[in-house]
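Complex shown without one protein chain; remaining protein chains in place.
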Amino acid sequence: MASRLEELKAAVRKALPDLDVVIAWAAGPNSLEHTPLFITSEAEIDLMTWDPRCSQNLAGYLPGLRGKKVGIVAKGCDARSITELLQEKLIDRGQLTIFGLHCQGAADPEKIRAVAGCGNEVESAEIADGKLTIVSRKGTCAIGLENGLLAKCFRCTGADAQPCDQFIGEHGAPPALTDAPETALDRLEAMGMEERFRFWEEQMSQCIRCYACRSACPLCVCQDHCAAQSREPHWVDQTDHPREKLMFQAMHALHTAGRCTECGECERACPVGLPIMTMKLALNRQIKTLFDYEAGIDPEKTPPLFQFRETEEHIKERKW
Amino acid sequence: MSVLEGKELRIIGFLCNWCSYGGADTAGVGRFAQPTDLRIIKLPCTGRINPLFVVRAFLNGADGVLVSGCHPRDCHYTEGNFYARRRLEVLRALLPVMGIDPARFEYTWVSASEGQRWRTVVEKFTEQVHGLGPIPAFNSGTCLDACLSTAISSAPAHAAIGETHGLST
Amino acid sequence: MGAARYMEKDALPAWLEAVGKSRLVLAPRLQGKSTAFLPFDPSKGVSLKGLATASPKHALIPRHETLMEYQYTKTDQIPPRTGLEVRELIPDQPVLVFGARPCDARGFTVLDRVYDAGAKRDIYYCARRDKTVVATLACTEPADTCFCTRVGGGPDDATGSDIMVTELDQRYILEAVTPRGEAFLLEQQLPDASEFAAKAQACRDAVRAAMPEGESLLDAPDKVEALFNEMPFWDEIAAKCLSCGACSYLCPTCYCFNITDEPKGNKGVRVRSWDNCMSFQFTLEGSGHNPRATKSHRMRNRVGHKFCYYPTLHGGALSCVGCGRCIAHCPVSMDIRSIVSKALVYEKAPKEHTNV
Partner (left out) sequence: MNIGVFVCHCGSNIEGTVDTAAVAKAAMGYPEVVFATDTMYACSEPGQAGIIEAVRNYELDGVVVASCTPRMHETTFRRTLERAGLNRYMFEMANIREHVSWIGKDRAANTNKAAELVMIAVEKLRQNTELTAGEFSINKRVMIIGGGVAGIQAALDCADGGLEVVLVEREPSIGGKMSKLDKTFPTVDCSSCILGPRMVDISQNPNITLHTLSEVESVDGFVGNFNVKVRRKAAYVDWTLCTGCGECAAKCPSKKTPDRFNEFVGTTTAINIPFPQAIPKKASINPAACLMLTKGKCGACVKVCPAGAIQFTQEDEIVTEEVGAIIVATGYDLFDFTKYGEYGGGRYPDVITSMQYERLLSASGPTEGHIKRPSDGKEPKDIVFIQCVGSRDKSIGRPYCSGFCCMYTAKQTILTKDHIPDSQSYVFYMDIRSPGKGYDEFIRRAMEEYGARYIRGRVSAIQPKGGRYLIKGVNTLMGDQVEIEADLVVLAVGAEASKGAPELAEKLRISYDSYGFYMEGHPKLKPVETNTAGIYLAGSCQGPKDIPSSVAQGGAAASKVLGLFSKDKLASDPQISSVTLQRCIGCAKCQSVCPFGAIEMTEFRGMTKASVIATVCQGCGNCTSACPQGAIQLSHFTDNQILAEVNALCPY
């Protein structure tokens, strides 16, 4: 780990003179989760860090920095978001320098608090031979990856950042994870229709409408002009009713349908921990079966809802 | 006004202007009797149908939603229904996750000449929705602020103000 | 302090249930992954461990409240004479907020200065305030995002509370702080606890003594004001901000709102709902112009308001109570503490970089 970090710093130090800013991670106030670092000067490079606590996907900042020469440090999954943004021509590859990393998995603060108890003042986190080792004020504990990593790591499609201009360290396989934890989608599908409806009603009653899910979503490029906060058009009203919040979640899911790379930022960002990835996962599954398509893999492709085939082999239309 | 209690359910139809709306007209000209539940919203093309209209309708309490447009390759705007087909197929996967029975939603293609087919579609779909009954409604109790507003003391209504001719507001 | 009562810890749910018969009880409950102040439900219990994810401010300023219902009326003749009927809705629901923390309670006083400011009384707020009893649970162990002591509060601070609750072994000691609290406490069938008052006091003092040191932020106003035109400073601070509203909505002192009419045919309601200054729409003008067009401007406003503008208007009182929710739950771990510290030292070392 340490050596990787030094390599990374060296690479950034070398590239910085030609860049306006480099986005990386640094230790923050929350010792279980690092925070983004915007490097504009040599001195800031030493604040960089790289370990399983670098869970945040930094790609979301890129569209906002369009026009600048930007460097970004990316994990495998972050790179998928970058690919999607390139595909939709929302960022310019020429202006972008990607420092790619091999990711061994991203730590899930929730799980660590629950399993290891060593919630606070974590000093270091490392993944070595299939274990996540946490050193904190309360001592050291090694957790099996299954109990320590974010849900998205179980769906990892490639631990190495691709595309990438400078790859740091050796390429490698995704973390070897067995028995993925039950997702909200699994639970949901075991329910009857009305039960599912009640589930969302209950979940949405907890939503505080802060729109962190949207603001953290690298593909929510409307941001300041989100249809959820406008009167023209007036899709959702201002009341706190679960109906309106569920409407927004449907909106987010459909607006990102065929574009969502399952980076999980929406759920990670939610301050009240709602399972809002669920709808997106379901749509991605449908899109895979209907159009044999996965977002964020090929920058040359077009998102499935922005193209069509005259005869859709996998669509079974109802005969009346 | 709303649906006739016990008799009808709330079924919304989104129809394209060129084919299916005309098909429904043809059915009318042919005097093909149909159930009365369906309320038709006319759009220029199924390509205009944002799947969120359908979601909104269900969250607002619609018991069924039917979308109908031109047959593939017969779209007045050449491509609208091809895009619609993809969008609506994706929507089909979203509804059950939200707890809305996917059988409450259908999309199909009916041309301006197919009055008979339109009748069949309306009959079958209406029957299908009646089979499912009314859609579950939200319990207002789940809205925390509703609790906070219980036992509201209501000030007497103010006298009518702004006596105007017409509602030029 | 006034009247003192006590109860065994395991008697709490029964007591809350009893109180619930005459008033709405809002107590922290773990719901899914977060803890919020929800109507007490015996089957679901209370979770008093640590700081609730969301503050209890909605007891006084709900996420949305219907200010009034309106309806257009028409007479039968043609053309009809039409009118507008308005029905305003004043809440009169008595509420007990149980298990608020000292920072939460202190937050209520920040709201009071705005909504209950002598001549300028917000009838909806005041109606709620008058019928709400705040029972605050003194803190025992600070979280690593807590900084109440740096903004004038403390783990035992009674400001804004009607009743102070202290954990003493297997008991809760309830001590009245205000006449409202006194009156409420006297209604309760609870044994007298005067004998434990001293012990409770001692225990609270111990916690306060054990609080980690930290530089005071009380004299931030001038420094922050001085930075008003230092946009580079704010640009750097706000670079990683996502412009979401998590900080404001979890904050016990953010009180900004939006008012919208939600019409339905001839009827409609006028709704007051939470709004936050991190959102682009917050200052968006009808013309399309936006005086706070960038997140830097908006960040400057949030920090500026809490540590400068508000204090200037309200005799130096900060509108930050140091609960640290905005730090703990920020998707990108923004840290308002270090933002302010940075402001304090800015002139001294303009190019020094502490990461926020």
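Which chain is which? They are A, B and C, in the order written, and residues in each are numbered from 1.
Note that in this section a residue touches a chain if its C-beta (ideal position, glycine included) is under 8 Å from a C-beta of that chain, and two chains touch if they have at least 3 such contacts.
As the structure is a computational prediction, the values presented were derived from the model and not from experiment.
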| item | value |
| --- | --- |
| Touch partners, limited to displayed chains, of the chain removed from view | A, B, C |
| Residue in contact with the excluded chain [from C:Pro79, C:Pro212 or C:Gly316] | C:Pro79 |
| Full-complex contact with the absent chain, from A:His171, A:His225 or A:Arg318 | A:His225 |
| Interface residues of chain A (partner: the chain not displayed) | 88-90, 221-223, 225-227, 230, 232-235, 243, 255, 302, 305-306 |
| Touch list for chain C against the chain that is not drawn | 72, 74, 76, 78-80, 264-266, 288 |
| On chain B, residues whose C-beta touches the chain left out of the figure | 1-4, 7-8, 10, 12, 18-19, 21-22, 24-25, 27-29, 31-36, 39-45, 47-50, 53, 56-57, 59-62, 70, 73-80, 83, 87, 111-114, 119, 137-138, 165-168 |
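In this section, only the chains that are shown with their structure count from here on.
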| item | value |
| --- | --- |
| Whole-Å gap separating chain A and chain C, where each centre is the average of the chain's CA atoms | 31 |
| Mean-CA-position distance for chain B and chain A (Å) | 35 |
| Residue numbers of chain A (touch at least two other chains) | 239-240 |
| Of all residues in chain B, the ones touching two or more other chains | 144-145 |
| Interfacial residue positions of chain C with respect to chain A in the complex | 31-34, 36, 53-54, 62-64, 143-145, 236, 239-240, 242-246, 248-250, 258, 260, 262, 271, 273-274, 276, 279-281, 327-329, 331-335, 337-338, 351, 353, 355 |
| Interface residues, chain B side, partner chain A - complex | 51-52, 55-56, 59-60, 72-73, 79, 82-83, 85-87, 89-94, 96-101, 106, 108-109, 117, 120-121, 124, 136, 138-140, 142-145 |
| Interfacial residue positions of chain A with respect to chain C in the complex | 21, 26-31, 33-38, 40-41, 43-44, 47, 56, 60-61, 110, 120-121, 203, 206, 208-212, 214-216, 223-225, 229-231, 237-240, 265, 268-269, 271-274 |
